Each structure stands twice: as structure tokens, then as C-alpha cells.
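A single protein chain has been omitted from the complex, and every remaining protein chain is retained in its original position.
Each chain gets a letter, A, B and C, in the order it is written, and its residues are counted from 1.
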Amino acid sequence: MAERQSPERLSPLEPVFHPGSHGNFEHGVDVILTETRPGSILQLAAWPGAEKQLIDAIRKVTGLALPDGAGGGVAGDGKAVFGFAPGKFTVVDEAEGLASAFSKAVTPAIGTVTDLSHGRTAIRIAGPKAEWVLAKFFAIDFALPAFPIGAGRSTTHHDIFAQIQRTGADQFDIYVFRSFARSFWKALCHASEEVGYEVQ
Amino acid sequence: MLITCPYCGPRDVIEFTYQGDGNRERPQPNSQDLDAWNAYVYDRLNPAGDHNEIWQHSGGCRTHLRMVRNTVTHEISSTGFARGDHNAVARHKEGGKS
Amino acid sequence: MAEYSALSLLTNALKGNQDWKPAWRKPEPKASYDVIIIGGGGHGLSTAYYLAKEHGITNVAVLEKGWLGSGNVGRNTTAVRSNYLLPSNTRFYEHSMKMWENLSHDLNYNVMFSQRGCLNLAHTPAQFDDYARRGNAMRHLGVDAELMSTAEIKRLVPALDVSASARFPIVGGLMQPRAGTARHDAVAWGYARGADRRGVDIVENCEVTGFLRDGDRITGVQTTRGEIRGKKVAVAVAGSTGRVMQLAGIDRMPIESHVLQAFVTESLKPFIDTVLTFGMGHFYMSQSDKGGLVYGGDIDGYNSYAQRGNLPIVDEVMSEMLALFPGLARVRMLRSWGGVCDMSMDGSPIITAGPLPGMYLNCGWCYGGFKATPASGWCFAYTIAKDEPHELNAPFTLDRFYRGLVIDDKGQGATPRLH
Partner (left out) sequence: MSPRRIETGGRIDRLRTIRFTFDGTPYTGHAGDTLASALLANGVTLFGRSFKYHRPRGLLSAGVEEPNALVTVLRGEVREPNIAATMVEIYDGLVAVSQNRFPSLAWDVNAINQLGGKLLSAGFYYKTFMGPVFGPLKGTRFWMFCEHFIRRAAGLGKAGIAADTSRYERMNAFCDVLVVGSGPAGLSAAKTAADQGARVILAELDPRFGGSANWSGETIDGAPAADWAARTVSQLEGHDTVRLLPRTTVWGYYDGNTLAALERVTDHKEVPGKGEPRHRYWAIRAKTVVLATGSFERPLVFPGNDRPGVMLAHAAERYANDYGVLPGDRIALFTNNDSAYRSALALKKAGAAIVAIVDVRPEPSSEMRSLATEAEAEILSGHAVVATEGGKALSGLKVQRFDMNSGLLSGDARSIHADCLLMSGGWSPTIHLASQAGARAEWNPARQAFLPPKPTQQRWIGAGAFNGSFSTVEAITEGRGAGLSSAGGASAPAALPDVEAAPGDPNPAPVFEIKAKGKSFVDFQHDVTAEDVRLAHREGFVSVEHLKRYTTLGMATDQGKNSNVPGLAIMAEALGKPIPEVGTTRFRPPYSAVSIGSLAAERFGDLKPERLTPMHDWHLANGATMYSAGLWFRPMIYGLAGETIEQAYVREAKATRESAGIVDVSTLGKIAVQGPDAAEFLDRVYTNMFSTLAVGKARYGLMLREDGLAFDDGTTWRLGEQDFLMTTTTANAGKVMQHLEYFLDVIWPELKVHVTSVTDEWAGAAIGGPKARAILAACVTGTAVDNTTLPFMGIVHGQIAGVPVMICRLSFSGEMAFEVYSGAGYGTHVWEALIEAGKPFGLVTYGLEALGTMRIEKGHVTGAEIDGRTTARDLHLDWMLSKKKPFIGSAMMDREGLIAPDRLQLVGLVSLDNLPLNGGAHIVAELDETNPHDSLGHITACCYSPALGKHIALALVEGGKARHGTRAFVSDPLRKRFGPVEIVSNHFYDPDGSRMHG
């Protein structure tokens, strides 16, 4: 068999992904739900003391400069990065192959690179009621002052572990385990019916 | 109950897993002192009052915390990373609480 | 005629109920006793009762720091069963079951033991086999157990969602028909009255603040009501074990105190006629004679001496409840409370002489203590009177952990929150 380009990846949401307006949308939709399907999702982890070097490596490879502080992050032009644990960062890129780029930049002395491009599903919720809908699931404060743009949070809704990055004043990107993604998506749609939602 | 994770900030107890008595000392891996091993595995300090405990922020950053929590009031007087931060108790005493 | 009977009730009613005597005296503590029992809960009171009844030892004091029965005997969900996996547990709890079956007569006090059965729901074939293993283990020890099909379960509990479309469909269950419930307070009051009538002093509002020592030997206690000497001092304080043993200079034990919450709904017409447990989480429920659904789930999962829990367990218990009974969504939780459980390292109890000379220890009941009340007191009284364990409590030693002779019914190891 001849070598060829990898086929398109299958989304775990596919059978339950129904584009269009749903729920109580007669008065307009208050949230928009999408799957962003990035090509690369990486977890980068620094050894204690090597955090600064890892942050430099991230800037070199992605051009994204991480702000200081726990859970700090930044998003822009198809790339995003945020801290989710001490010395640990999630880096996301529309394009595939980010892992190989980092495998050189992150030397064993700095830390480790773990490719989760298939293992996590990225769901975006945007709109004036995004905070309201997310507050139904997660016990964290979504208000802008408490959760600034670019910042990341690790949290959980019972069995579903989630990393959430605020990528806009009323926009959040949620990374969940692929095997749970379909259940979470269904729950998210269910919870959005009250405010009216559109799947794009 | 809210637990202040040194990395994530205050979070609901539902995000945490209790990992028990933080006063236990694990013997050296090659130790043959069976009593010490038994004590480490089975015996617990169980005070009514301030207790030095290990928790994991399993529903968050997944790091382990060492904290002092009052087992009668559930008030938490200090939290810190378990990794390389074994002075939570000492700091708490200096803090002059309890 | 018995002090309590339908007849005495009638004759007293005619006299306007003016002649009823106190259920137990309120004596001042004496300077010394043959046996001092610390803890006026179910186990302490039944120990006193059997010391007097079975061993003729009546010069006994039961010291209770608060009001009698203020601990777990008045805070549990009243289930009585002997459906254990491991023989040491099954034998002990079955002995207790047999005592329950005659307890009201024995005490001349209606403890309302109602053998409405205890049904463990299974949700996968593997779990069903697991329950079969346990049921067969019971049967090989002469204990009653039956497997039930989903259809039989639906007939017994019509409100149960047995649909195949349920997230965790019910594939069957393990039933112990002789299991059931009892009126928890009545058990404490009945034993107190029985012990009192046999000469035992029950001293309430008497908190132990220290131990009297003669070298290593325990010779009595200091209390908020003065020093009391005792030839033998027995500790039966459940959740307070850590506190009390610390007074004796023992600060490390194979015990953690955890808070367990319980709940009751507003009273309802008959809804469920058995004790039911969910197999895909931690939920159990029965209905009281007053009509309230009495239910609970897992412990909160951290050390606590506060008789109060937190919301995650509340939410978890209710979610599991509705997974079984979707019709109960509009029924309302009326009360919640917490009890402090003495969780042991293998989920099984400790009934033993020691660890200090002159001392006897009864603890480690996790949240199974109520159903053990008769056998626990009976075995503890035997151990105190004879200075050796009865064969029924011989396995429940303190040194079994070190020796690797744990009795781990759940197979969880030394992680109390998982037992």
C-alpha cells in the first residue's frame, strides 16, 4: 500500500452534532456551540526550576508569550496556551504536528512533551449566556474579573474532567477527554436549551 | 467546604480527594523494620482539632496539598504543596492560630 | 404482669397516664464500680445489660458525656442485616440477627424490629455473580439469602425503575429476607431501662476527662462529675475513640473518624417495604413506620468530629436515589444530620481486651454499628467478664492489622474512606 496523507480524524461528537438553532431560540440564541477541532493539543510539563525555560520554549515555537501567574494564558491566530497546573501547560494549534516542533525545543533537561491531539476534544461556547450555562456545570467563578481573558482553569463536573480557557469576553474553549466528549456535548446542549443555542 | 489550592485558588471540596493523615513517615524503601511499616500503613493520628492532612486536587491541577484542617469546625488554617513543602504545620503555629 | 404491655397501657390510660415511672433512674455516680463503661450509646448500654443479665455483674456504671443515645445509635438509618462476604463478619452479625429477633421480648420494650428484608441491587452480570458469591457464602454459614430476578424485584418495589434503558439497568438482586429495620432510639432506651432495672447506674452528662492509672494499668476515670474508680474500664465510644484513647496516652490507632450523613423525607403513605441498596454507587433506603423515607450514602470522606457534612455527598445521594426512583423528584428532603463513624483500616470492628491492662476496647464499627448492637454488647460483656474473647469476636483483635489477618469485606485495603 502506498504512503498517503492521513485521512480526516473522526469526531466523537459526529452522531450528536446537529448544526442549527435549538431550544428556546425564538427570541434569539444566547450561546453558540462549536467543536474547534485543533490539529494539535499538547501537554508540556517542566521540571521544578525549569519553568522559565519551558515558557521560553513555548514562545519560541508558538510566538505566544505567557503572562505570569497560575493559570495564566494567551490565545491568538490559531494558537493558544495556558497553565493548568504547577509547571504544566496546554498548548493548542490549528495545525497538526506541533509535537515534533516541541520535541526539539523541550529538551529532557527542561521537561516533557505529551501529545493529546486525539485524546482531548475541544468545545467552544460563545455568547452572552456562556457564563450562565457553564455555571450550571462547574463550581468556578466565570465572572470576567475572576477569570480573565486568556486564563486557563482545570476543573471537573463529576466524572468529566475539563480544562477551560477563556478566549474572549464571552467565549470559552473547553477541553474534555475524548471518551466523555459525546456525553458532555449532549449535556451542554441540554443545559443551553433554556437560553436558546446554535450549533455551528 | 472550600479548599484553597495554592495553584488554582479556592475550590469546592468536591474537586478534592482526601489522602489521609499527613503525619505518617514512610520507612526507607529497603527498611526491614516491619513495625515501622505497619505503623505507617495502619496507624493514624485522629485528633479532634487541628489535623495535618494530605489532599489531592484530583478534580483540578491534580497536585497534592498538605494542609491543616480543624476536624471539629472544618476550618482550614493553612494549605501548601505537599511536594517539597512540609512546613505547613510549622507555619501555621507561627501564624498563632488555634 | 409485665411492666409494659397492652394491659398496663390500658390501666394507666384510665388513670390519666399519671403513674408511669422513669425509663431509667438518674443516679449520682458512686466512688467505684466493678466495671465502668465509657459511652452511653447502643453498644455501651447493651454491654452493661449483658454484663448484668449474662454474667451477674451489676455493679456497673455507664458514663455518657451528653444525653443517653446522643451518638450514632440515634443517628443511623436503622438497617439490620447479616449479609456479609467474609465468615468472621457473617457469623458475628448473624448472631446479632438472632438476638434482634427476640430483643423486644428480652427487653420488654418494643424496639420495632421489622424483618422487611434487605435487597442489594445488581446492575451487571459480573456484579450479580459477585452477589451470588456473597449469598452463597451466607448460605454456607446457615444464613438466609436469595437471588431475585428483575421481575420479582419489580413486584416487590413497584416504584423502582427497572427499565432496560436505565443508565444502570437492574439485572437482579441479592435479598436477605430476615434483614430489616428497628426503631433506633428505642434500642438505646430499651437497653438503658433493662440495665437500669438490673441495678446498673446510667450516668448522663458525665464526660470522661482522663484515666486513673497505676503504672500502665487503668484503674478508673476522671470525669466532669469527679473521679470514679473501676476494676475494669471498658471503652465503647465509636466516633470518639480517637479522643478517648488519646486521654489514655494512645494517640495512634487503626481508626479514622469520618462523618456520615443521613436523610429523611416528609412522611408518605407506604412506598417501599424493604431495605434497598443501589449497586452502582452508594445509596440505601428504607421507610420508617411514620412514613418518612430514611436514606443515606457514602461518608463525606475526610476526618471529622463535627456531626455535620457537606453538599457533595448530599447531591450524590439524591442523584442516585432518583436514578432508582424517578418519581421521587417532587418528594422533599425534610431533615439531614451527621454521625461520626469510627472507620477502621479494614472495615471490620475491634472488640478486645486491652490495649492497656484494665482496659477493654470496642470500636471500628464504620457505619455498621447499629445492627451489631446486641452482639457487640454480648461479646464485649463476655470479654470483660471472662478476660478472653468469645469465639465470635476472637477475630476482631487490634493486632490483626500488623499480622496481616485483616477482615476486608470490600477489599479496599487501609483506606478508611473506601470501606
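By our rule, a residue touches a chain if its C-beta (ideal position, glycine included) is under 8 Å from a C-beta of that chain, and two chains touch if they have at least 3 such contacts.
This structure is a prediction, so every number in the text was calculated from the model and none was measured.
K.L.:
What are the shown chains in contact with the chain that isn't displayed?
P.N.:
Counted over the whole complex, the chain not pictured touches A, B, C.
K.L.:
Looking at C:P29, C:G44 or C:G135, which makes contact with the chain not pictured?
P.N.:
C:G135
K.L.:
Just the residue numbers, please: which parts of chain A touch the chain that's not shown?
P.N.:
Residues of chain A in touch with the missing chain: 1-7, 9-12, 14-15, 23-24, 43, 45, 47, 108, 111-112, 114-120, 135-141, 143, 146, 158-160, 177-180, 182-184, 187, 190-196.
K.L.:
For chain C, enumerate the residues touching the unshown chain of the complex.
P.N.:
4-6, 8-10, 13-14, 16-18, 20-24, 26, 67-68, 70, 74, 101-102, 104-105, 108-110, 112-116, 123-126, 128-137, 139-142, 145-147, 158-159, 161, 167-168, 180, 183, 185-186, 189-190, 204, 265-271, 280-281, 287, 289-291, 293, 308, 310-311, 314-315, 318-323, 326-337, 400, 402-406, 408, 410-414
K.L.:
By the contact definition given up top, give the residues of chain B that touch the hidden chain.
P.N.:
Touch with the absent chain occurs at residues 1-3, 10, 12-13, 17, 19, 26-27, 29-32, 34, 37-38, 40-41, 54, 56, 58, 62-64, 73-75, 82-84.
The criterion applied here is as follows: only the chains that are shown with their structure count from here on.
K.L.:
Can you tell me, using the touch rule above, whether these chains form a line, ring, star, complete graph or other shape?
P.N.:
Graph shape here is a line: each chain touches the next, no loop.
K.L.:
Give the chain pair that accounts for the most C-beta pairs in contact.
P.N.:
B-C
K.L.:
Based only on mean CA positions, could you tell me how far chain A sits from chain C in angstrom?
P.N.:
About 49 Å, centre to centre.
K.L.:
Just how far, in Å, is the C-alpha centre of chain C from the one of chain B?
P.N.:
Their C-alpha centroids are separated by 30 Å.
K.L.:
Which residues does chain C have that touch at least 2 chains other than itself?
P.N.:
Within chain C, no residue touches at least two other chains.
K.L.:
Any chance you could list the residues of chain B touching two or more other chains?
P.N.:
Answer for chain B, listing residues that touch two or more other chains: 12, 14.
K.L.:
If you look only at chain A, which of its residues touch chain B in the complex?
P.N.:
48, 70-71, 84-86, 88, 139-140, 153-156, 161
K.L.:
Where on chain B does chain C make contact in their complex?
P.N.:
1, 12-14, 17-18, 20-21, 34-35, 38-39, 41-48, 51, 53, 55, 69, 71-74
K.L.:
Please output the residues of chain C touching chain B within their complex, sorted ascending.
P.N.:
Per the stated touch rule, the residues are 240-243, 246, 251-257, 301-306, 308, 310-312, 345, 401-402, 414-417.
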